[in-house]
Structures are given as C-alpha cells and as structure tokens.
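With one protein chain removed, the remaining protein chains of the complex are shown where they sit.
Entry: subunit A
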C-alpha cells in the first residue's frame, strides 16, 4: 500500500465530533497491561530495558490476555536466539513423542498378534503409554544431553561404521530412550556411559588436532572404570588436556558463543 496511490481527502473541522472530550483526556485509556489508566499517568517508557520490560508485562498480562495453552513459567529473560531454538526443540520433542507413542502402540499390537516380537520392539521400547515420561522440561533436558553426544565426530563415525541392523547389544552404544521413566541419577548415568562408549570411535589423535568432545567435567572422567584394554581410559585422559583450552571444532558449528 503506497501513500501515493491513495486519494487525498479533505477533512474539515466540522466532520470531527463536536463533542470530543478535551485534550487532557487524550492518551491511551489503558496502559499496555490492560488496566484503565488514570489521567496524568505517564506513558510507560518503551525504550528502557526493552527486553526485560516486555517480559514483565507479559507475566502481568497473562491473567487476562494470554491464551491458556501458552501460560508457561518464564524461567529467566532469554535472548531471542535461545528462545527460538528452545521453542523449536519443544516442537520437535512433541513430534517425537507422537511418533514414539504410535510406534509402541503398533509394536504392542503386533506382539499380541504373534509371539515373536518385531525387530524394533525390545525391552527398551515396550514401555506402556502410562509409563512414558511426558514432562516437557525433562524431555527437553534429556534431548539436549542427547544432542551433545550426537554432535560429535565420534558419533558421526560410529553411525557410518555400524548400521543399525548390525548393532549388537552390549558392544555397540545405544542412545538412551528419553521417553522411558528413569530417575535423574539413572538417566544421567546412562548418558555418561553412552558418551564414554562413543569415545571408542573418536578420530585418531594427531598433533595439534582437536578431539571433538564437549567439555568433560572432572567428575565424569573420575567415574570411568578401567577397561581391560585400557583404550577408552587412555583417550579420555588425553582429551582432558585438550578440552579446557579450545572450543571443539565440531561443537563450534552449532554452539557459537553468543556475542553480546
């Protein structure tokens, strides 16, 4: 819509309401939080601390204006990049859940039909729907932990080397199932073990080459049990030196440190 193509109209004084209230009433009748404002109320400053203010207003306004589905505790004021990424992850976790539900329902159905379970139905999947983890925050946290593990060169090499149908339980690491009910400790331990096992596929260390693992905290390194072949241990101990000084190359591509 361009101004030029509009027809200009003359508005005469007489066209306006004769009984318009006096100018002192001018100004928004209501503040942006929806409450009727008394006269003389100063305009709320929109510029000051913009990102904080609009978040505060939102929580004030929640009672009257926010549709019920979006009422969600605002944990802390985030930057837009993180907010968008998190909401994207939420949507994908919800999609995963639908897909998973369908999968176990069909697996249940088909295992009732015949004695032999189908390939994808094993003890990990056979959680009945009532035993699923459904808390979004938990699922999000777990998904983030899984993403950290999958975002490594080791994982890339692993999935290229060992296709799913050739995987043997116990030998080949399996991604923990985020939809099953586990205690926090149990889950965190599963993730640790999984990531440790993945190190077997770390690219061979070269001089100056970075091991692509995210920061290992000392606690995690201490927890590693000594393998008979000592392979896993050696790699981890070596990595401990590297990971504190530089951002791993592979992690950098998705987790740029936000510039403020």
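By definition in this document, a residue touches a chain if its C-beta (ideal position, glycine included) is under 8 Å from a C-beta of that chain, and two chains touch if they have at least 3 such contacts; residues count from 1.
What we mean here is this: contacts and distances are computed from a predicted model.
Chosen from "Protein LTV1 homolog", "Proteasome maturation factor UMP1", "MIF4G domain-containing protein" or "Globin domain-containing protein", the protein name that UniProt gives for the omitted chain reads "MIF4G domain-containing protein".
Annotation: of A:79, A:135 or A:161, A:79 touches the absent chain (contact as defined above). Only one residue in the set A:91, A:105 or A:159 touches the chain that does not appear here, and it is A:91. Summarising the interface, subunit A meets the missing chain with residues 1, 3, 5-11, 16-17, 20-21, 23, 25-30, 32, 34, 43, 45-51, 54-55, 57-58, 61, 64-67, 70, 78-85, 87-88, 91-92, 253-254, 256, 258-260.
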